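Mind having a look at this structure? Questions to follow.
For this depiction, one protein chain was excluded, whereas all remaining protein chains were kept in their positions.
Here the chain labels run A, B and C in written order, and each chain numbers its own residues starting at 1.
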């Protein structure tokens, strides 16, 4: 039997996930939707031709007996409330990042889930489902390069709009590295520092761009992440792991090699949506399969909390220019 | 509603396709299976936990009213008979290669399908569904490299067993290039030649290995394909298209880049099954989607026939050492 | 003491070599020059500020007691005469390719040198002095890839002028591969075939371009060389050696890797002069050092003859479309 899903939030990402469940993934059907704008929700149901009821709000949807699991794809500040409600109802919930807009909010979710006694929450960090990162982790875990000592990373976008502020380099951009590197290393951050290089003339006046974030982990691994959101040339994600005996590097996206116009070249993606498109499918399929198997996995509420704590420290480091300790409490045994 | 499939042949590839339809692809269910060994068919049904009836033979399965479309994954020499029966029953049929073991057999299928008046047959050539070949075709079709003038290709396997004979370099190995290069160029072969280089000491006594096959197309494009099935180092598929203004090369499979032991390296696959694994999914999903949409696409019976005709010419060229004309009749308008 | 050189022919290549000897290489000085145009010879002496006497003709220069060794950089059809004169005078001679414009002419030089009893002639094939080809040969000779079975090569120029005729694809372009591949494999050609792909629309009306030349060696190695002199995108020399256990590829020229404008790229050279520029220095230094050490080495008169014989067979193959045997006599013991 298909898993019956309710989707809270029918904006761009909500529609993408509905489409995925209906047209690409196995084993689920969207039976309920809602949105702050109910007309829009109804329109999406009609356009995507799905047999889903429109509920008046998220809480009604969560309570509906026919809804077996919930996707939270609404406005960020509403995530906490709906995830807590899903936990209260004992229903598995996939929540787009951020899990909550504050570390305290994430912490509340962690506590509610621990109190419930069984994992219900998967956070929408998709990079651990990317084939490249998985291959990189497999190399690290194989011991081929020895213990990881340093990581050199970059997160580059061609350009950003006026709404993008300096702190969003952390909360919107670096947040993906904060999650995926913890997973890659199976380690936690203990301190952070942010350095501001000479500003690019391509960045808008109010934005400090690029930035370099330096992270230290509990095992002493040192990570540098270049965040550069007006790099012009492409959407480019780099991750190089320097181990005791060798170095492993995240694969470049596979491209046709061209010899033309005095260049030997491979295309670089310009649109971030193309970079991890397959990972979104794998991530959501994993949630569906996990729920059906009675075992939710993937990025946990604790992972969402840990990323939020690290992000808070990074923002403090942006402001102070100092090395800032990451005040993350020990991981509850519940999260293994 | 799911498409109800009947599968004839529950050997390795048959089981793979059943698993695909049950666990990975959307929109189909396997309701009927059969095999020359009925016990084995029953065992597969039990092991894969599918709700499928075991039919006494392929003809009974094809005629069963509940079967809406047929997968032919039986022993090669039986393909022709079952495909013809499916056409006679007016049911869409996906047939693993070869479509038939002789060009004459393929021709009969073409004629039956044309007489039926609507496409029913998709042949199991998976490379046109590979993301790399599709990207390469997109570059060619974009005009970025001008008209294609030459192709340099290679098809290399680490090693082959004792059963692999010199003509199988054509019928088992080159056959994939014979299909995919016609598709890539939208062109037909007019002559072939086979050259035997110095034999590798790693090849068994009875086998000529490597071989170089030279193909000429109707538009004058010249293709060289190195077939080397004891190359030792890996399963390696290469395709370079030299156009009037540039050159495009099939992407290498995406791999972690390593610096270790005095080498900067990327892994090369050793097992052919890993190389096009995603393409098998895409190919079969395309068949399912095509049937459900009332429009079977992909490699046609005509494509299967054209590959067979070219293969026959290559075998003649292996034996004669001469340049051999490819006696392919004009394509019926039916095949567009 | 410096080696005292006489240079016959003060055109572009002659001037380059004079400049090399005066400004870059160790152990030689140009003391004598001549040219069909004596005024031009005098002008070169003045411009390059060398203390060299202008001789009335090549024969006078060769006979001059102060001239210890000769560089022949005159018009191709005059090479044979001057090389023979140098041998007659017992003076070492470096001769730009071609050694002679006919195989018969080359043969005469071989016979004169053998009669003389000691090597005097080095032919100006520079690729065996290229660091990339030398590294490739070292890999082959190390046995890392087993015995060579096939070579896939390409010789591409951006474009050629009106004077470039179809046979020049052999005598001006392929001639470099004919020499360097013999050296690389330490093997001789036994048959050749030329295939004409669809013609590029960028080639002038009178020229067949591209061409594919197929060579067979005495040990059975099969070579395909793509000659494409209007490829537009760059001057590009490729050489891939397929051995029994692995494949080795000529290094690309070293270039800065760029990420810009949605491309990960390395520059490709446009001008052939840049590709082997270092090899010209090494080649001529080797001649100077060889003469001073009493042991002329490098490409021999026999190598020049062998290349000429193979080129003749290629031209016959261009015209006949047939597989043509290479009528090369056995190598005299003199040439080791």
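By our rule, contacts are C-beta pairs under 8 Å (C-beta built on N, C-alpha and C of every residue); 3 or more make two chains touch, one makes a residue touch a chain.
Note that the structure is a prediction, hence the values are computed from the model and not measured.
A.B. asks: For the chain that's not shown, point to the residue among C:123, C:151, C:194 or C:250 touching it.
C.D. replies: C:250
A.B. asks: Touching the left-out chain: which of C:70, C:112 or C:136?
C.D. replies: Candidates C:70, C:112 or C:136; residue touching the omitted chain: C:136.
A.B. asks: Touching the left-out chain: which of A:188, A:224 or A:316?
C.D. replies: Looking across A:188, A:224 or A:316, the contact with the absent chain belongs to A:224.
A.B. asks: Touching the missing chain, which residues of chain C?
C.D. replies: 23-26, 131-132, 135-136, 139, 144-145, 245-261
A.B. asks: Can you list where chain B touches the absent chain?
C.D. replies: Touch with the absent chain occurs at residues 232-234, 236, 252, 259-270.
A.B. asks: In the full complex, which residues of chain A touch the absent chain?
C.D. replies: So the residues of chain A touching the unseen chain are 146-147, 149-150, 152, 195-202, 210, 212, 214, 216, 219-222, 224, 226, 228, 231-233, 242, 244-247.
Quick note on the criterion: only the chains that are shown with their structure count from here on.
A.B. asks: Think of each chain as a node with edges to the chains it touches; is that a line, ring, star, complete or other?
C.D. replies: It is complete, because no pair of chains fails to touch.
A.B. asks: Going by C-alpha centres, which chain is most central here?
C.D. replies: Smallest centre-to-centre distance to the global C-alpha mean: chain B.
A.B. asks: Just curious, how far off is chain B from chain A if you go by their C-alpha centres, in Å?
C.D. replies: Those two chain centres are 39 Å apart.
A.B. asks: Centroid from C-alpha atoms only, then distance chain A to chain C, rounded to Å. What do you get?
C.D. replies: Here the centre of chain C sits 59 Å away from the centre of chain A.
A.B. asks: How many Å are there between the centre of chain B and the centre of chain C, using C-alpha atoms for each centre?
C.D. replies: One centre to the other, that is 45 Å.
A.B. asks: Could you list the positions in chain C whose residues touch two or more of the other chains?
C.D. replies: 232-233
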